[in-house]
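In this view, the complex is presented without one of its protein chains, the others remaining in place.
The first chain written gets the first letter, and so on, giving A, B and C; residue counts start at 1 in each chain.
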Amino acid sequence: MSVQITTLEELTSPSRAASSSLSIQEYFLNMGPQHPIAHGSLRLLLVLDGEIVREVIPVPGFVHRGIEKMCEHLTCRQIVHLTDRMDYLSALSNNWCLSRTVERAAGIETNERIETVRTIVAELQRVQSHALWWGVLGMDLGALTPFLYAFRDREIISTAFEETIGARLTMNYIQPGGLMFDIHPGFVARVKEVLAHMRPILDEYDALLSGNVILQERLRNVGVLPAEKALAMGCTGPVLRGSGVALDLRKAEPYGVYEKAAFDVVVGTVGDCVRMEEMRQSLGIVEQLIDSIPAGPHMTVKPAAKIKLPAGMHYGQIETPRGILGTLIVSDGKSDKPWRVHFRTPNYNNLWAVTAIAPGCKIADIIAIQASLDLVIPDIDR
Amino acid sequence: MGVVLDKLPGLLEKIPGGGILVAPIDAVINWARLSSLWPLAFGTKCCAIEMLMATGGPHQDLSRFGVEVVRPSPRQADLMVVAGAIVKKTALRMRLLYEQMAEPRYVIATGSCAISGGPFMYNSYTIVRGVDQIVPVDVYVPGCPPRPEAFFWGLLMLQKMIRQGESIRRPGIRRKPVLAALPAGVTVQDIQERMRAPLEEQNVVDVAGAAAEKPWAKKVRQWVKKH
Amino acid sequence: MMSYFFVLLCVPLAALLVFGGLAMSRMLAPHHPGDLKNSAYECGEVPIGQAWSQFTIGYYLVGLLFLVFDVDVALLYPWAIAFRQAGWTGFVEAGLFLAVLAVGLLYAWKKGALEWV
Partner (left out) sequence: MGEETLIPRVLAAEPSAKVRDDAGGPSVEVAPDRLFGLMQCLRDRPDLAFDMLMAHTAVDWLEQGRFELVYILYSTVHGHGLTVCASVPRDKPVAPTLSGLWPIAHWQEREVFDLMGVLYDGHPDLRRVFLEDDWQGYPLRKDYQDSDMLELPQ
């Protein structure tokens, strides 16, 4: 077996076109970095035969800032602000994943209050993130009103976050050893307002889009991902659960106070209604926990304390709205800066499912597939 | 400028007292441009969610300023909102998009990543530290991500610049208002008169010239020819 | 004869509307063509391969069918305006006209020209 390094040039060069089964009609089309469905900068190189897609070659890397290289020069606490900028729609879950890995590695204890607030805030952000997915699914398929509905509800949840966390998008709130600030006195009342508002709104979402025949026609058996193919492609989160595999880390490896809240993992057979139902489950979790936030300090480790990780590999994973985010921190035990940090991001693994689904469908179906995969590009490129 | 508008200032100068007509024409043209800015949706990162989507949402309504028509194609856009970090791979594409936009084109760099590389300034091997290495930027909106209100302030600054800064006498020459946002308490009189003239003069930008000598201008040509 | 006067009036108005817009933009809009500006826009990328390539026959068929039925609708306009004066004879004639086209449509349908390959 030989090691053969190819480049995109060779892949798309005319010689390849002539020699392979690429008949004369097939041509390359760039659904390139600057495209409405890209939600960022992702280039999908389509090999087209008329309107039928023969092959999709995703080319990420347009937002690759080298976060893993930067993490080697930052202490564990400084890395938290970089995790916000990877998947900015689930910034709190990203912070939580890194903080939890560091806490388990360094043996830092957190109390019940911290875990409850972390669970509540992460679940609220899951609702906010799925609301954006719902709005943008409508926008990508041509219906512009869901976008306005979705962003109205995102603003309402953002005001709840802003009051406690101070930020709208890049939170930097969950630190190794606790929370950056204690929750705002009016936080519980504000969250109750949000819950009261969001419950009827979800039925409105269903009425607006799910019942729409055009949308059903555009989405029914388009981009069907069977269960074993989804597992083989390393998909996680709503994409995997949509294919029928009930893998949800909140149940499989409970963290935070998820055992205390009763909720069920939403599993679809082939469809994609998984995220709509997950929003209701998340609201249910927040409802059960919002009244029982125990008292206690919001930080168990002094902010200035140096956190030195013992030598070895420390891996922790968490269920973000888009899938399983894993943080691997390798430390040589000598300095408080990690030797190597690797983020197993959900979007990077969900992206490649499009190469398995796409061959044979039409260009318009690619847009439906991309919208249902709900990708966030900086999370792919890091 | 168009065939007529190129020659118009010259003709009006010949007619005695014709120069007065140039100002109203400027006012009309600048008013038409600033109240119908069509942004090009070029968001790469978190700023895209704040700048292009949240501001377009119902709470912070972008259409109050006539900017809500977000065009995906550069052919129909005249305001490029750079929302998010630009890495070396994207810089080429962004410069090509800037070239493909029709004059007069404006650039707002939002977010500290676009202004100076922001949180990725150090130890990042692909980041371009500051979008003004690629395209001439008119308004910088700091923040990470900037609040929608900050983006509106930048938008109003741009509209003020268009209203005061452009004239058909010198097409493509943009005079950026130095005293656009004086810090609180500092009044014009505080800045002595001799200080103000050079500040105004030095802040005149020939957009085409500024775009030509950007480091990425040549790289884009080689890249397009190579492909 | 008088009724044709309005037609004569309408033609220059239409021409003014169309060419007026074009002339305004030619006169007023800045015009600086450049090699990069004229390059093909494909989502910010440089297009791969030549645009002049053979593509499937399906597009041609759809174009043809559209042309036929578009002309058919264009011919129905005058009949629709003078519907009341034409009376029953006009109605039958239009019916016949549509029936002939319906046969063409059925033929295309049976031949599978409407299914998108």
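The rule is short, and it goes like this: a residue touches a chain if its C-beta (ideal position, glycine included) is under 8 Å from a C-beta of that chain, and two chains touch if they have at least 3 such contacts.
Being a predicted model, the structure only gives us computed values, none of them experimental.
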item	value
Neighbouring displayed chains - absent chain, whole complex	A, B
Omitted-chain contact residue, chosen from A:His73, A:His197 or A:Lys306	A:His73
Contact residue for the chain not shown (choose from A:Ile108, A:Leu195, A:Met299 or A:Val330)	A:Val330
Omitted-chain contact residue, chosen from A:Gln4, A:Asn221 or A:Thr269	A:Gln4
Chain A, residues in touch with the chain not shown (by the definition above)	1-9, 11, 60-61, 64, 66, 68-69, 73, 104-105, 228, 231-234, 245, 247, 252-253, 311-317, 324, 326, 328, 330, 339-340, 342, 344, 348-349, 352, 356, 381
Touching residues (missing chain, whole complex) on chain B	88-89, 121-126, 129
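Simple rule for what comes next: only the chains that are shown with their structure count from here on.
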item	value
Chain contact graph, described as a line, ring, star, complete graph or other shape	complete
Identifier of the chain whose CA centre is least distant from the whole-structure CA centre	A
Separation of mean Cα positions, chain B and chain A [Å, integer]	33
Euclidean distance of C-alpha centroids - chain B vs chain C, Å	39
Interchain centroid distance [CA atoms averaged], chain A/chain C, Å	46
Touching two or more other chains - residues of chain C	44-45, 48
Residues of chain A engaged with two or more neighbouring chains	32-35
Residue ranges of chain C touching chain B (in the complex, touch as defined)	25-32, 34, 36-37, 39, 41, 44-46, 48
Residues on chain A engaged by chain C in the complex (per definition of touch)	12, 14, 17, 24-25, 27-35, 43, 45, 49-51
Touching residues (chain side chain B, partner chain A) in the complex	41-46, 48-50, 53-54, 56-60, 72, 84-85, 87, 89-90, 93, 97, 119-120, 122-127, 144-145, 147
